[in-house]
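Beneath this line is the structure, given in structure tokens, with notes to follow.
One protein chain omitted, others in place.
Our next item is subunit A:
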Amino acid sequence: MFLTYLRRELRRRRRQAIVVALGLALGIGLTVTVTALSSGVQSAQQSVLHSLYGVGTDISVTQQADRGSGGPQRFDVQRQRGSDQNRKSFSTDRVTAGIGLQSFGAATVAKIAKQPHVSAAAGGLSLTDVKVNGKFAQQQGQEGQGGPGRGGFGSGGSGGNPGAAPSQPPINVDTFSIEGVDLSAPGVGPLSSVDVSTGRSFTAADAKAKVAVLASGFAKQRGLTKGKTLTISGTKFTVVGVVSGGGQSTDVYLPLAAAQSLADQAGKVTTIYVKATSASAVDAARAEVKKVLPKATVTSSADLAGAVSGSLSGAASLAGNLGRWLAVVVLVAAFVTAALFTVSAVSRRVREFGTLKALGWRTRRIVGQVLGEALVQGVLGGVIGIALGFLGTYLVNRLAPALTATVANGATGGGAGGHGGTGGPGGGRFGGGFARAAQHTVEVHLAASVTIGMVVLAVALAIAGGLIAGGFGGWRAARLRPADALRRVD
């Protein structure tokens, strides 16, 4: 009887039932979409952060070189091998360690690894390879005369002063970034976050090999694939794999030892990647690192998240604020509408319910009937809402532009943050802008997805909506006096 009656009533008030269900569906769909969107944004943020120093890494440590000591490398065109001044042309291929970054020794890494709240520490050496070739214009490019650079021909560097007399083209400058990866601590560091597209990532056996893993963007740009050879500063490396999702700040990953020998930096690292014993131990680990290296820049994920800006953080705040509020408003409106509709439907059925009471139906049974009808509407709304949520999420993924995230200077674990402005005339030195873009921008695609949790949330909302509507309706029905059955004329 309960089901027959329920079905018939819903069919009779089909239009109203659909309006109520659609209202709830809209609210639920919006909630699901917004939740999916914000979790998509969150995971995009995560992937940006991870791309900077790996999934397993909680803290990265870098240290600025003392001012004046400069980076370990000087870049001096005139002394480059392979250049031939007489022919008025030059060609160089130099690998430089992160200019402006202090290097740490292996002992420091080991010491940090031993700290009580640190579960693992790995060194990383950030290098930049610069190939320059071209011709000098006559009488130009002399040492002390401004060098070849318009200081900014690194990417986005602001440090280099324009040379006094710019050399004439063509000068080809080609730079890419190299990360020496410590293979003894596989869970930490830049490669811990990558997805292998082809080939493989490094294994411990690669520690002394001349092998390279390439970022997919770089591999594509250079037409390099697995098995091909990449020559860096005269050393040949075999490409063993192409990875994506890792540091888009890094083009080439090399085993740490190989990277160190390229830069004549045996045993040295520029970044220490630290993994805390647990998520809650990050702060403690950070304090310990700070004690060991008082002058170092110690950056945790939380710091980094705060430093992420750009359209990604715009999307995050959009999803977080506007979207959430919109969903809440629509949900509340849907709940109120459902409740009002249900109450008014009950009011129109005074005679019907009064009659049932006159027939001996307990109030409880009548309230149950009203609740049942409202719940079915709610569940219907939930089902449509989940479908709308999937649709909305799909549309967001399809239509959302690629988001960019910019991580401010100093926050990147990847070894940016050289001090700019040292490229004065005559020095031929390049500022931090040359080592790495001081601001690091990553493009991410939003991949919002509806999870089981969101479906559960939607179902809960649907049931809540049904219960709220049915509760009000039932409350109204419970207050009906059976006497009204004989009195009320519709």
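In this text, a contact is a pair of C-beta atoms (placed from the backbone, for glycine too) under 8 Å apart; a residue touches a chain by one contact, two chains touch by 3 or more; residues count from 1.
We take it that contacts and distances are computed from a predicted model.
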Per UniProt record, missing subunit out of "Nicotinate dehydrogenase subunit A", "Amidohydrolase", "ABC transporter ATP-binding protein" or "Oxidoreductase" is "ABC transporter ATP-binding protein"
Touching the hidden chain, out of A:Arg12, A:Lys114 or A:Lys291, is A:Arg12
From A:Met1, A:Ala107, A:Ala204 or A:Ala279, the answer for touching the chain not displayed is A:Met1
From A:Leu356, A:Leu388, A:Leu403 or A:Val450, the answer for touching the chain not displayed is A:Leu356
Listed in rising order, the subunit A residues that touch the chain left out are 1, 4-5, 8-9, 11-12, 351-352, 354-363, 365, 481-483, 485-487, 489
